[in-house]
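Removed from the display is one protein chain of the complex; every other protein chain stays in position.
Chain lettering (A, B and C) follows the sequence in which the chains are written, and residue indices restart at 1 in each chain.
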């Protein structure tokens, strides 16, 4: 039984971590912290009876004393500062921020300037393709929500060599608002989003370099806010290598995910957010045009589960040699 | 042609005023102001081409120089301060806040403490029942959104003597989020409201004394936030006086609204928000139980139109002897 | 380990039963059936990997051969016909329809005319107040979603004698659309409900006699459709008996639910649908007016869980002497 801590417990990802860890058979949630000094802000009415502990102010020595593994659900600048301290105190860490996702120093300096450097023993936590690194890691850097959906759609095709060399790769993602966090802003105001859709961050979102790092190619990534709470539907557009058949596309996905408990390959029945909401599944489906030259790959996740807390626990399970599914079904 | 000003132009009610007044055949929108010093915050992309004026900082002398009538879409403390100045400068005023709604000094001191006193020439702007007062007014105090829906449901029955003397009167209202204004708060955060409903303000909402003033009776009023943008559905529950028939209920509404261009009496087909959204209509319908002892009256309005900007313009029309419907169809 | 069947597996309540029972530690889901002969209509993509059995056409002998307990998620006329057969074959039954909820023959004949008579061993499944009857039952008749929310709000006050004798009792409920079932109709069409709210069934909804049976008093019940998928917020209005204090109200709820694992008493912090969605909790809170004469009681449930499948499993647990919470956390 691992003693675990949730640092940043009152945000949406933090609450989801508590929901999952409170009933995880291999974990004991011993401490949850938040920066809010206001006790009202630390109340979590939805979690009453699921976890009735107290959300405490963050004291790193307390975390070190009471936990073996810490989940950080913090802004990346706070993670950049906190993770090295906890590692030095001997904890293992799963970090949900972007602070430690980019291996290239220049890219990191541009997109995550608060991160000093990568600690030893960092693994990128795209579980389905990184199990060996995760098993050996001290710090798992959990992928972004958008890269999770996009990469689970693209990596199998890229590895099978089915994407044409000169192809543009377009990732058009539609996300619910919980991905924007719990802090009220005009962008997340109810009346500004109900009945609306808006693109944002085109050519400038920091999840782009994360996708490009994993694929080694340029990606055109545009996220959109859609009027729902939980979920991402990500639509990927590629040119297929000459001579690719639909059967090869099918085989690429089925073999890539034959042993992946949380990726459901839906074939030409395209995924929908509704089917994955409140689960750790990523559903992946696709369509190939009649000529066999273009493919659309669509993936769906719950951004707070497979896109954040769920995959963090999945990574914790792998890192600690627990059943990969523990606590997640 | 009246020259009109919108004071508080960037809030939701203010934007709606601009939308209506920009195409009003009897009004020229000469000036619109906002307190925001940030010019980005004064951009109104939805109104481009409908009104391409500039939203300016508020300077009362400018307003007085450029307008005959001022619409105030301000917090009530700002209205309490601004309205008397504009009146003194000779303007007529339609105030959308609560500052001048309560005639009783003690009630006003409790619910709207910023209001010094009622200026001369104030009329309560429930148009359908106050046309004579409005015609003679210098300042029309526009009703609250909830009282508009509740009173248009209850006044005809009360005036016809059809509500039992000892009856409780319950007003259970369901409102979209735009009624909570444009300032982002946790209460108006998208993810806190999507997929949810919440009651608030039970036994303590300041629209209660406004309803009680109009009816002269105790009202139990509980508003609820429902996950939509525009609209209120208000459900009123009363005991009917002994011997009341459904035909009397029907007659009470039909005679009350025979000459009301913006109240649509729907009979036993109950109203729905969808039917009134983006219009100045209030739809009113009802059901009487088999025994003829209880009645449900349901009304629906768009809180930004009939519940705010639309009825303000309707009052402006009446006050200025224009067609009551001008600009509103 | 009980072998269980889900009859009516493709409706919303049926799918929710599968979701819960597939991971229930004391149940083995051996058979799920649907009337649809179209195999596409029997696909349940959201449940893939959670339960990968096949939804089969209903054959009662198969059910009897393969299951000890049957959950019926059927229209009430189908339940009325099916339940007696399964009982005769020795199964125990949890019925989610209204067929067996009303004890009074005349009321049943009016509201559920397809029901021939009540079988022996029927219990009304409002778990929190009926555990002894449920334990002894062969057939548990699961309560309606609206009565669940309303009665958990009202029974504690009624039993404590805190509702004034002559008080009207108003139940104004706001429900998501999943309660209207999976069959597409104009009433459940997306565009007719988005951005809207509508009352329906006033003075004529068959959940009214169910509430009245439990309380022994007349209830005014009006349900409303609100634009969300899962959840009911129910607002109850009562006059309190003379001399009632807020502390008595508080004590009535706290003592009624001291041992109820799925009722969370929230006191004067009123419940919200968001806090209970996807859980088997019913949250109950209240406000008493300053004079101590009126009370608002608000409850929130997920209509598909505590209002249907979850409480059905809770009743199964009680009936079979399992942990009441098994499979539900």
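FYI, a residue touches a chain if its C-beta (ideal position, glycine included) is under 8 Å from a C-beta of that chain, and two chains touch if they have at least 3 such contacts.
All values reported here derive from a predicted model rather than from experimental measurement.
Novice: From the listed residues C:227, C:285 or C:327, report the one that touches the chain absent from this view.
Specialist: Answer from the full complex: C:227 touches the omitted chain.
Novice: With respect to the chain omitted from the figure, which of C:61, C:120 or C:186 is a touching residue?
Specialist: C:186
Novice: Which residue from A:59, A:88, A:109 or A:199 sits in contact with the chain not drawn here?
Specialist: Of all options in A:59, A:88, A:109 or A:199, contact with the hidden chain holds for A:199.
Novice: Touching the missing chain, which residues of chain C?
Specialist: Touching the missing chain: residues 12, 176-178, 182, 184-186, 188-195, 227-229.
Novice: Spell out the interface residues on chain A facing the chain that's missing from view.
Specialist: 167-168, 170, 172, 174, 176, 192-200, 202-203, 220, 222, 224, 226-231, 233, 235, 237, 239, 270-274, 277, 287-290, 294, 296, 298, 300
Novice: Go through chain B and note every residue touching the omitted chain.
Specialist: These residues touch the chain not displayed: 23, 45-46, 48-50, 194-195, 261, 264, 266, 269, 272, 274-276, 278, 281, 283, 329.
Note that in this section only the chains that are shown with their structure count from here on.
Novice: Identify the chain whose mean C-alpha position lies nearest to the mean of all protein C-alpha atoms shown.
Specialist: C
Novice: Which chain's C-alpha centroid is most distant from that of chain A?
Specialist: B
Novice: Select, from all pairs of chains, the pair with the highest number of C-beta pairs in contact.
Specialist: B-C
Novice: Taking each chain's centre as the mean of its CA atoms, how far is chain B from chain C in angstrom?
Specialist: 39
Novice: Round to the nearest whole Å and give the separation of the Cα centres of chain A and chain B.
Specialist: Their C-alpha centroids are separated by 45 Å.
Novice: Two or more other chains touching the same residue: where does that happen in chain C?
Specialist: 194-195, 272, 274
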